[in-house]
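Complex shown without one protein chain; remaining protein chains in place.
Right after this comes chain A.
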């Protein structure tokens, strides 16, 4: 009986495992292997073992790009969390039957292509774009503001693209929150602000953390948004990797950079998983205590 269940579950798992192995594990292993070889003189690969590529990752020039990427991704995460949490809060406070409608509109941009959405921002931020025209319409006559190809444009693009993740992640705990908890806090003498800080926020932190990790991990490795909205002037790791593979033709160094990026992402995801696990463990321990 047990072995039958096991057999059935392994059969059900098989396609997914095959998919992951063929398209995730094998390519990653290949890229990892690539990172230990030397670049050939004419851009090919020379199959001699070296650690040089990883040494180069820590070169101040490239380490600086890593730090810059982390800063941009961090800023985008912070802004997305503030805007997304506020939106999720408003949706959770709306009448029950309207909430699915608002959530639908929040994730609607996801239904269109990422590139098209990013191009739309070019139309907006362009020197003669929508915003400039709007300013003119209000009587502005000065120089058109330069908004496109700035770090701000990159951050705006990242925030815009990943905001729905934050809204969905924060909506879940907010909509489950017993409204009587906030009332109890008010009843005990707390202002609305104190109630938010001491009751609502601590109880919805897991949602914020999940949304923030999503935005950060997706942002730090992004190369489309910095390429299109940053105009190549604000290089992030993703662009650097792209350049090594397709422009500089230095595949081994590109592979080493990609591995470093994966390592950072794994670090962030592991930290979040551990924190979530600890919280779940505390809850389980608490439950066990009540039974005993």
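The definition used in the following text is that a residue touches a chain if its C-beta (ideal position, glycine included) is under 8 Å from a C-beta of that chain, and two chains touch if they have at least 3 such contacts; residues count from 1.
Heads up, the rule we're going with is that contacts and distances are computed from a predicted model.
**Q** Which name from "Spermidine/putrescine import ATP-binding protein PotA", "Phosphoribosylformylglycinamidine synthase subunit PurQ", "ABC transporter permease" or "Na+/H+ antiporter subunit C" does UniProt give the chain that's left off?
**A** So, among "Spermidine/putrescine import ATP-binding protein PotA", "Phosphoribosylformylglycinamidine synthase subunit PurQ", "ABC transporter permease" or "Na+/H+ antiporter subunit C", the name matching the hidden chain's UniProt entry is "Spermidine/putrescine import ATP-binding protein PotA".
**Q** One chain isn't shown here. Among A:33, A:134 or A:184, which residue touches it?
**A** From the options A:33, A:134 or A:184, the contact with the absent chain belongs to A:184.
**Q** In the whole complex, not just what's shown, which of A:45, A:203, A:248 or A:262 touches the removed chain?
**A** A:203
**Q** For chain A, which residues lie in contact with the unshown chain of the complex?
**A** Touching the chain left out of view, chain A contributes residues 178, 180-181, 183-191, 194, 198-199, 202-203, 283, 286-287, 289-290.
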